[in-house]
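Below you'll find the structure, written out as structure tokens, and then a few comments.
Left out: one protein chain. Kept in place: all the others.
Letters A, B, C, D, E, F and G mark the chains as written, and numbering starts fresh at 1 in each.
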Amino acid sequence: MNPKKIKDVLSRLTNGQCTISEALEQLRTLPYDDLDFAKLDHHRELRKGIPEAIYSPGKTDEQIAAIASRALDRGDEAVFTRMRQEQHQMLERMFGSKVRWYPKARIATVGMTKRPRKGKVLVVTAGTSDIPVAEEAAVTCELLGCRVERLYDVGVAGIHRLTSNIKQFDSADAIIVLAGMEGALPSVVAGMTSKPVIAVPTSVGYGASFDGIAALLGMLSSCSSGIGVVNIDNGFGAGALATIIVKNKYGKR
Amino acid sequence: MNPKKIKDVLSRLTNGQCTISEALEQLRTLPYDDLDFAKLDHHRELRKGIPEAIYSPGKTDEQIAAIASRALDRGDEAVFTRMRQEQHQMLERMFGSKVRWYPKARIATVGMTKRPRKGKVLVVTAGTSDIPVAEEAAVTCELLGCRVERLYDVGVAGIHRLTSNIKQFDSADAIIVLAGMEGALPSVVAGMTSKPVIAVPTSVGYGASFDGIAALLGMLSSCSSGIGVVNIDNGFGAGALATIIVKNKYGKR
Amino acid sequence: MNPKKIKDVLSRLTNGQCTISEALEQLRTLPYDDLDFAKLDHHRELRKGIPEAIYSPGKTDEQIAAIASRALDRGDEAVFTRMRQEQHQMLERMFGSKVRWYPKARIATVGMTKRPRKGKVLVVTAGTSDIPVAEEAAVTCELLGCRVERLYDVGVAGIHRLTSNIKQFDSADAIIVLAGMEGALPSVVAGMTSKPVIAVPTSVGYGASFDGIAALLGMLSSCSSGIGVVNIDNGFGAGALATIIVKNKYGKR
Amino acid sequence: MNPKKIKDVLSRLTNGQCTISEALEQLRTLPYDDLDFAKLDHHRELRKGIPEAIYSPGKTDEQIAAIASRALDRGDEAVFTRMRQEQHQMLERMFGSKVRWYPKARIATVGMTKRPRKGKVLVVTAGTSDIPVAEEAAVTCELLGCRVERLYDVGVAGIHRLTSNIKQFDSADAIIVLAGMEGALPSVVAGMTSKPVIAVPTSVGYGASFDGIAALLGMLSSCSSGIGVVNIDNGFGAGALATIIVKNKYGKR
Amino acid sequence: MNPKKIKDVLSRLTNGQCTISEALEQLRTLPYDDLDFAKLDHHRELRKGIPEAIYSPGKTDEQIAAIASRALDRGDEAVFTRMRQEQHQMLERMFGSKVRWYPKARIATVGMTKRPRKGKVLVVTAGTSDIPVAEEAAVTCELLGCRVERLYDVGVAGIHRLTSNIKQFDSADAIIVLAGMEGALPSVVAGMTSKPVIAVPTSVGYGASFDGIAALLGMLSSCSSGIGVVNIDNGFGAGALATIIVKNKYGKR
Amino acid sequence: MNPKKIKDVLSRLTNGQCTISEALEQLRTLPYDDLDFAKLDHHRELRKGIPEAIYSPGKTDEQIAAIASRALDRGDEAVFTRMRQEQHQMLERMFGSKVRWYPKARIATVGMTKRPRKGKVLVVTAGTSDIPVAEEAAVTCELLGCRVERLYDVGVAGIHRLTSNIKQFDSADAIIVLAGMEGALPSVVAGMTSKPVIAVPTSVGYGASFDGIAALLGMLSSCSSGIGVVNIDNGFGAGALATIIVKNKYGKR
Amino acid sequence: MNPKKIKDVLSRLTNGQCTISEALEQLRTLPYDDLDFAKLDHHRELRKGIPEAIYSPGKTDEQIAAIASRALDRGDEAVFTRMRQEQHQMLERMFGSKVRWYPKARIATVGMTKRPRKGKVLVVTAGTSDIPVAEEAAVTCELLGCRVERLYDVGVAGIHRLTSNIKQFDSADAIIVLAGMEGALPSVVAGMTSKPVIAVPTSVGYGASFDGIAALLGMLSSCSSGIGVVNIDNGFGAGALATIIVKNKYGKR
Partner (left out) sequence: MNPKKIKDVLSRLTNGQCTISEALEQLRTLPYDDLDFAKLDHHRELRKGIPEAIYSPGKTDEQIAAIASRALDRGDEAVFTRMRQEQHQMLERMFGSKVRWYPKARIATVGMTKRPRKGKVLVVTAGTSDIPVAEEAAVTCELLGCRVERLYDVGVAGIHRLTSNIKQFDSADAIIVLAGMEGALPSVVAGMTSKPVIAVPTSVGYGASFDGIAALLGMLSSCSSGIGVVNIDNGFGAGALATIIVKNKYGKR
């Protein structure tokens, strides 16, 4: 029930056009959605914080364009992940400067308002092949209003690369750690810091890596405390969770 | 290298008993552990925040007792998870009041110092069978210094139980959501709040639940943003992560 | 918001104790649960149709007793599945004649009201080892108000046992088919009838049966149309679904 | 044995051309198929209700054409699922107006007779990516003679979209719910209604979704009663099962 | 329809008590089972060749006794596999000399008639731990009427044990090869002979053997031709298949 | 040791050029291969019976041509399975009439001698999509010297198609049964006949069929006796095993 | 052919009792095993280096005793792994001082001769729960003739424990690294040294550790070079491989 409808009921009641019990009946049988304006307001604000992410693979150009168009029409924002170069070009032809493109992160946005950046998220990768997912996470954090530091290619096969950066860990508000293959890096990082660690298994590797399963199981089974795991290659999810942690620390979005 | 050893080198240098380059050589070849006093201090403080958790199943009474004894000897704390009643009684006979016992959470502690409680963690379960793991998470938070609210048995089969508690979600600093079977609850909760959600799949269920795998996959694949997943039945891990998030928000432990 | 609360708001409005926009504000900020009386009524009626099933394994005697006690206190019903003989005896000692026990089905009920039986569900098994789960399904149907016919041990290794019973299939409103090992029976049955078939994989078998997975995958992959699959060994779920289909056919529960 | 053959035996018997035991022997040794005319009649009628679905992927144009041709020759119907645009165009060139094409559902039919529509099936999706499979289900229902209502994109991440449509659930005879990723939607829907729910896991998602396995396991493990699950992406199967349930409710097809 | 019933119809027809079309109608509507006497005769003979095997684990003493009793009552045979010593003793107390017991094979029979032994089956194991399943296979062959030679503990880790027995392979009519762990033996044996090889993966091993899965996959993936695989630990199935091959070679059972 | 080498030792012995113990020492240390002439003769004969099958996918044109060339050079035969049209054309350009091509079976042979056909193998498929693998099996049998009967598209969804062909089963020496999806057909066939059944799971199906795994597990878990299973889509393996069974029945190849 | 038989042939040849070609024929047709004395000698020596390991779980006391007795009778050695205390006591009662018992390693030996120890194997564990498997590996090395150093409980959650021991790594000839849970330790160790690393996944952990699978996959997917993996919990296998590497370095056993 939108406010206008409730107002009508209340007006008719105050005008004597219906009795209290008639009004009660009308309100009682309101479907849930009739109260949704509250929820929707709340949601809209939420969406301003973290807009819906659209996973682009498998979507046609028409679908991508329609989603972008709808978001712009309602003054909303949309974040497209895993977007191919050609899809982005199509969007740009259609919506011009309302589209922004982050090629390393394979992210495009439409209608995105710039947010002031608070806090700091450290994004760490085990190898160079993890960088595209890492950039998806990093750009997500930046889009949603966090500062980001990147520390790439510090995998456990050369542990000295990691130990030499220990100070960086403690200056972050949240640490996103990406690793494929055996996925050992989050365990080592979480053992070296007292900051929340978000672990992202990547599909880097072959054979018994099973497209990220080895890394996923390793991260879930970690002997270190303080690690939350997201889906394989889910850079956006990691960025969103990091942002939520940072924003809850530094107050209202 | 402990400080004393470094001091000796420096003394010999200032006393002219060695040259700068000899001192340099001695310092250069220090094994990594020689700098561990710094790391250890840091670690000790960390351990005061989050003591090591000992997973009790499969350990003999002797092993449990030895670990407890060692922790007490060095003035340290230890948290034993999944402890059986008999193991706890054995500990109590040996170490008396230094042992505390949380039967619902199946947790025993030795040498634990009381921490002031800051912030608030909301612990939510889908069913009553998830409660033992939920209590493990909740007691972990309390032991480590967070306030905890419990909201149990609000699974998605009766979604109204959940929607009626939406206010509670927004007052928490972090939300731990436990669910077995299809593990859908974290998705729904994360869709209703802007707080960080820590999802704990539980081994509740049978058949195609595969001892928590169905819930685990569901949580990792969630369509909602802002969820970090821990291992199946890992109440301690969830509690530790929630605490780390809370403590990083409310400052130094 | 329960009706009384809404009434209060409306009264205060009609009494001039608040303005329309104040009333609107109060109604607008109602938490979802405030409308739950409707949902709850609806739910109570639903529960009378299909009471919650409590999966007994892994629950302590205390927990079983508490759930039974609570259900009886609020004039409600409870169905306990996979109950052991001793658990039932404990219940009987506590609640006497309010407890009923169906040993073949391993089901106990408390506070269950007898329902008139409508329609017909045919319960078919491939082997004799499937019978316990079949009885769970059959007794569930009977408890919830359906007539049941049983056709046991007609597996595909002797297909003539099945073809000779083709008439029985067409006289049922829904057919529950249980099979372990290769789980082929639902495909064959669904190919012989135009009635809805509910397939229940059972954990009967060894080795590559993988505790019901072979049967589950086979049923999901069936080359026949008109089959809905439930979880491995989920006799209650199959019975509940069959009952829902039957009741929707024969009108209001 | 077709009726004519049996008649011949009986005629020869009444004409004294054979003895009773000779006739008995002839009948006794009838291969099973000799009685198949009954079965075949029954089958033909059944097929008129639910024609065989041909899964098009992996079939050559020649095979598709041959199957269509054979069906038309015997006055029968055929439903081709997952058909590509080009395959459909090929069919249309060959069989003209006997071919109908439902592009959103990727379904083509040949020789299909229009059926009057009875009852109502509600088709619900969690996301927009589930729509192709949902359309396969919806069009199947319509082709086989059911009215269909569509409720798309009401996934659990925004639970208010669902609760606001609760009335629609109760007016349907059967509800098909499609979801990928964590597959939580059927649990929530089944918890809100007393109608039979047919759950369709879709291969929407990535990583730990494992092409629909996460959703499949979640649906099988659901904490709600009254759910029958079909194979991943099996829109036709869901539509056929829904139709069977509806037709068994509203009488002879 | 048993012969008597058909005879009745035919008699009434010759007696003028019914018309041809009435008789036709009666015959036409015969359920499938009415022709089952043929099938049943055939089946009985088949069963005399290979009696049904009852998998004993998970069956109560009552069930075992009932199955044995029923088989004896109808003059039939029953083979119980994986029987425990105590179950056998119970059977012997009840049915005395009608029970035979093969402890190494964990097989008990009731009502078994002795068959003359034809042909030769060679049973080969990789290790000594495979012997119980091998004995189940060997005794099955002997009970069903084949001669058996045993060649145990000739695994591929000491390939000379195998090469030295090559002559034995070529004198057999069928070779059953059992192996756990990596399950390599059937490949090697099939590469050395032109006889049909029946491969039985056993659950011997630990860790990555996964209770026989490693051996099963290895046997299915074999680089040698002429291998048919049965279920993990399925000694009876291997024995039955070997017997069928031998009997089809040496003529009617 | 080839004969010449042994002869040399023996000659030197008879010539007094070495003592018995010296000769013994030389013979004792012969590597295994020195006796391989015997093994090789035996092998050559074996290969004439069942030539090596070359799995073509993933092999370059050069590799295919080299293998064919080598086989022809040594007067041997080769069977190429899963060959693409273009690969065959390449072979034909190179080796002309020495190449034969069986397009439905995707088999090409080089240097193949025609064998007289003995015995009969029945090849049965559940659906039309199984036919390519079935033809691979059937053509293999024919190439290796067996007569073949084909019975296609008799899946369990229309069980009457199967029961009407029961006589065909008993006239075969071996039955190859191919099925995808739930893979139930071998169980039903084996329940209707006393002939050895070779079950071939095919990768036909989608979703929970998992590219043939559902069918494979179903066949391994079959409730019927007398079934040997080969790898998914392994038509050649099934044909080779059937041929071996037939040839061992009808005597020397 | 044992030496005596060959000698006989040679004698008859020198005595003129047979011709060279007759002798050749006799030798040519020797079954493979007739040369086995050579192989056996070789094998015996091999076995003295690495005696066969008997996996004790699942073996009866009688079987254990028989294997021990047979080994002692032929002057051989046997190593029993995973032996329970009671099994060892039984062995000691029977064979007295010929039995040695290593309780931490759960290893018993019979007839074992002491070997001089060469080279050095370093055995490293991630946690204390890995110690039983580590001791199995360490004792195996010692029994087979290697010196062993132990470095326990240096898991990656506290990486400083590892970096401080870097010198120890380079002084070993082979390093055995054991880890459960995420199994990250071998990657880190192999990144810090140029010695061969043998990785042993242990079944330590719960939930997504899947009894050692997470660790196994992690070790196989390692980003570090120079790692060979053995089966889960296979301490003996790791010890045997390490010994083989060491012995091949330091010359003849």
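FYI, a residue touches a chain if its C-beta (ideal position, glycine included) is under 8 Å from a C-beta of that chain, and two chains touch if they have at least 3 such contacts.
Values in this document were obtained by computation on a predicted structure and should not be read as measured data.
Undergrad: Residues on chain A that touch the omitted chain in the whole complex?
TA: Interface with the chain not displayed, on the chain A side: 128-129, 158, 160, 163-167, 206-209.
Undergrad: Which positions on chain G touch the chain that was left off?
TA: On the chain G side, contact with the omitted chain comes from 46, 49-50, 53, 163, 173-174, 194-196, 198, 216, 220-222, 225-232, 236-237, 240-241, 244-245, 247-249, 253.
Undergrad: Just checking the interface: what residues of chain E touch the absent partner chain?
TA: Within chain E, the residues that touch the unshown chain are 126-127, 155-160, 162-163, 180-184, 187-188, 190-192, 205, 207-210, 213-224.
In this section, only the chains that are shown with their structure count from here on.
Undergrad: Across the interfaces D-F and A-G, which one involves more C-beta pairs in contact?
TA: Between D-F and A-G, the larger count of C-beta pairs in contact belongs to A-G.
Undergrad: Can you tell me which pair among A-G, E-G or A-B shares over half of its residue-numbered contact pairs with B-D?
TA: Answer for the repeat of B-D: A-G.
Undergrad: Can you compute the centre-to-centre distance for chain F and chain G, using the mean CA position of each chain? Integer Å is fine.
TA: Here the centre of chain G sits 38 Å away from the centre of chain F.
Undergrad: Taking each residue of chain F in turn, which ones touch at least two of the other chains?
TA: Touching at least two other chains: 32, 158, 160, 163, 207-209, 216, 220-222.
Undergrad: In graph terms, with chains as vertices and touches as edges, which category applies: line, ring, star, complete, or other?
TA: other
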